[in-house]
Structures are given as structure tokens and as C-alpha cells.
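To start, the structure itself, in C-alpha cells.
Excluded from the complex is one protein chain; the other protein chains are retained at their positions.
Note that the chains take the letters A, B and C in the order they are written out, and that residue 1 is the start of every chain.
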Amino acid sequence: MGRLLAACLRRQLLLAVRRPVEVVNPLVFFLLVVMLFPLGIGPDPRQLTEFAPAVLWIVALLATLLAVEGMFRGDFDDGTLEQLVLAPQPLFLPALTYVFAHWLLTGLPLTLLSPLFALMLQLPGKAIGTLMLSLLLGTAVLSLIGGIGAALTVGLKRGGILISLLIIPFYVPVLIFGSAAVQFAAAGNSAQPQLLVLGGMLSLAVALAPFAIAAGLRISVDAG
Amino acid sequence: MTAAAHAEPLLKVHGLELERGGRVLLSDFSLEIYPGEVMMLEGENGSGKTSLLRTLAGLARYGYSGGLQCNADSLLYLGHKAGVKTLLTPRENLRWYCSVQNLPLAGLDAALQSVELTGYEDIPCHNLSAGQQRRVNLARLYLSEAPLWLLDEPFTAIDRAGVKRLADVIAARAAAGGAVVLTSHQPLPSDYPVRRVSIARQERS
Amino acid sequence: MQFDTVAEALNMAGHGAYVWSVYGVSLVAVTVLLLGPVLRSRRLQRQQLALLRSELARQQRASQSNAEGEE
């Protein structure tokens, strides 16, 4: 079992190393959209400070959403997903490694780069720690929920926009608590309760999402 | 096959009705496959050979009714899709397969040699020809320990010598107590020990 | 009864337009929810009947031409 997980994780990371553009794209997207907001709102630093928590969180959410569509796409198209489904081990274990690899390649880099974006949007320095922590927990939840949508739509020829339609409603609680945590911290309050709620969501998602992803993958492989 | 008849069937299908896209492909179809058998499914295009194989493999779990009992603890399925990641090398592809199927890595070099990929082990598959990529997928047959093989058109896109070798591996698996179900467009040698099962569409009366 | 005249009931002290429009939309929604599937069932049955009739006609024609062939 450990061997299966290690092999799947190593393979995902190896694929990312061979095609690094797919890792860089969401980050560039993040940067581009962060650039759009001051152009739309105006350069006034006070206004930017006010909007920064929401902007950073919404952009992180969209960047994850863009990347999540490809979580199983390649493996479905070339048939390696069929082999995984036929493996003697339960499917939710490798499903979890796909999500983990996806988070390592999108959520984690986004989190690590977020201080830079926070500075560009004039987020107060004292909120940066909370921003990173909330993104660290929140993007993991986003990857897990997004994986369900990706698993259900990977067998469809016209997946595309459908996955956003399915998944964005489920992202609402993460956005609410993630941006609230940053807002609290920016106002000088403790964001601990919000971060705890995000942690709770993460544990629930880790416990349940892999089973939904596995069920979705079986249905999609059946359709393919 | 008299000796085999006493053994448990590896795969038992009873009263299967198969339906795809609102169309009934098979109805009241029964089949038993015993260790030591090679079985070839015959039928025209669109008669449901692929759908039946995918159902037997457990890939298609909906759209059928009836009894389906598989006594093999693991199986190997070879489908239409390449089953090879083109960004990875043949060795990396097969190593992942071994880990997923929990097979020892020891036979990896021998398997690559058997499909004549020696010297290409560490070249990313997108640099290999279509035939070579196909052989990476076929190398799984040399690694597999699964008692039941379900092979959909294994003989396409390989040369005559390759067909001969592949037929030998399949026969060897059956001789070792396994069972193989396959479909093929190419005619197999007439002396090849194979049981032919027709799944020609039953006309509804 | 809270209202003495019809005009009063329609006006509802200035809120009539809002209240009555919501009830009007609700009436439409209820009609769609109950009548929609009924009409769909009818249409499906009509289609099926037409299909069956054309099939029967074809069979009759086929048997007639068979009979003529035998003669």
C-alpha cells in the first residue's frame, strides 16, 4: 500500500518536472489577475488594502479551479487510469495521492508566493502570516473538492466549463472563512477561529472526498 | 480440457444482459472459463465484444444485469487505449505498473527485452514510434502474474514475428493454469489451441 | 376578511403590485410544475402511437406483397 502511494506520487511529480509549464501557468494566472484589480479599482492604496483579502482569495480559488480540470485528464486519455482502476488496492488511496500532488504543484506554490502578491495589493504586513496559513489550509480543501468535480467530468468530451459550474458552489464556505481570516488579521484581530474552521473543513474533506473521487473515477472510466 | 472441467471456473457469467446506449447488445449470455483455456470472442464490429470484455474486467459496472462471478484475485486488461504515459520512459511506465499491481521489479529488464525494447528503456515514450509504444504496453504481459487476462485486439499494430511471440506468451499463460479471453481481427494459426465463442447478435424474435 | 373592497384588496396599501405579482408568478410556476409533465407524457404517448401505427402499416404491406408473390 505504501509502495502504491509512493509510486503514484513520484509519478505525478515526475510528470510535472517533465512538463513544468503546467505548474507555472496557474501562478502566472494568479499574477495576471492580481494585476487586473488595481487597474479596475484604481491605484488608491487604502482601497486596495480593503479589497486585498477578498481579491487574493478569489484569485487563488480561480487559479486552483483552472488547474484542477487537468488532474485526471491525461491519465484518462492515455488509458493509465483504467489500469489504476483495475489495481487490487482500493481506488481512494491513489485518488488521494493525485489530490496531494495537485496541491503540492498548485496550492503550495501559490501559498509560498502569496506574500509577494499581498505586498502588491497593499495588504498590511501583520496579515501576511494569516494569509499564508489560510491559503495553506484552504487550497488543500479546494484541491480535494475540485478533485471530485474533475473525477466526475473527466470522461466527458465537453467537460470544460461544466466543472466550474459543479464546483464553485462548494467553494463558498472556504472563500467565506479564508477571506474572513485575512480580513480579521488585517484589522488587527485574532484569526484563530477562522483558521480552526478551515482546519475542520480540511479534515472533513480529507476523510470524505477521496471516496467521492474514487466513485467518480469509476463512473468516468465506465463512460470512456 | 477434461482435467480442467473439474476445477473452479475463473470466470462465470450467467444470464448476462448487456446494454449500451439504450441498445441491447447481448441477452441471456452465459459463459464459463476454466484455468488452462484460451478463449476467443467472435462477432462482427459493434456486436459488443469490447463492451463484454470491459464488463468482464469490471471497468463497465453499469448497463448489465445478470450474474457475473470472477474467481481470479487479479486480472490484466489490455484495451484500445495506449496505456502508456508518453512523458515517461518505458522503464518508468512499467515500474509504476509493477507498483500498482504489487509485482516484483526483478522481471522488468527481461520484459523489456522480450518486446525488443532493449536500448530504449530510458528514452521518453513520445520519442518512440507508435509500434514501440504499443510494445511498452504489451510488456505488461511478461510482467503480469494475474491468472486472468482480458485482451482486446492484442495483435493489432505488431509485425508477424511479434504476433508469433505474443501467441506463445498467451499459450504459456494458459499452460501455467491461467485463462485468457481475447478478441482478434487477425486469423490465429489453425493449430492454435483456442476455444471460439460467438457472440453474434441474437435476432429478437 | 382584511379588506372591505376589491380595490383595497388589489392595492394592499401600496404593496399590492408586489404581492399580487408574486402570487401571479407562483400560479404560473405551479401550473408548469403540474401541467408540464402531463403534457410531456401525452406527447410521448402520441409519438409512440404514431410509431406503432406506421410499423403496423408496414407489416401489413409486407404481408400483402408476400401474399401476392406467392400467387
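The rule we apply is simple: a residue touches a chain if its C-beta (ideal position, glycine included) is under 8 Å from a C-beta of that chain, and two chains touch if they have at least 3 such contacts.
Criterion: contacts and distances are computed from a predicted model.
J.: I want to check something: the complex is missing a chain, and I'd like its UniProt protein name from "NADH-quinone oxidoreductase subunit M", "Sarcosine oxidase subunit alpha", "Heme exporter protein C" or "Multiple resistance and pH regulation protein F".
T.: "Heme exporter protein C"
J.: List the shown chains that the missing chain touches in the full complex.
T.: Looking at the entire complex, the absent chain's contacts are A, B, C.
J.: Contacts of chain B with the missing chain: which residues?
T.: Interface residues of chain B facing the absent chain: 20-22, 62-63.
J.: Even though one chain is hidden, which residues of chain A still touch it in the full complex?
T.: Residues touching the hidden chain, for chain A, are 148, 152-153, 155-156, 158-159, 162, 165-166, 168-170, 172-173, 176-177, 180, 201, 204, 208, 212, 215-216, 219-220, 222-223.
J.: I need the residue numbers on chain C that touch the omitted chain, in ascending order.
T.: 1-3, 9, 12-16, 18-19, 21-23, 25-26, 29-30, 32-34, 36-38, 40-41, 44-45, 47-49, 52
What we mean here is this: only the chains that are shown with their structure count from here on.
J.: Assign the assembly's chain-to-chain touch graph to one of these shapes: line, ring, star, complete, other.
T.: It is other, because the touches fit no line, ring, star or complete pattern.
J.: Which chain, with its centre taken as the mean C-alpha position, is closest to the global C-alpha centre?
T.: Chain nearest the overall C-alpha centroid, as shown: A.
J.: From the mean C-alpha coordinate of chain B to that of chain C, what's the distance rounded to whole Å?
T.: Result: the chain centres lie 52 Å from each other.
J.: Between chain A and chain C, what's the gap in Å when you average each chain's C-alpha atoms?
T.: A distance of 46 Å separates the two centres.
J.: Just the number, please: Cα centre separation of chain A and chain B in whole Å.
T.: Using C-alpha averages as centres, the distance is 38 Å.
J.: What does chain B use to touch chain A in their complex?
T.: Touching chain A: residues 57-63, 73-77, 79-88, 92, 95-97, 99-102, 124 of chain B.
J.: Please output the residues of chain A touching chain B within their complex, sorted ascending.
T.: 3-4, 6-8, 11, 14-15, 18-19, 74-75, 77-80, 82-89, 94, 218-219, 221-222
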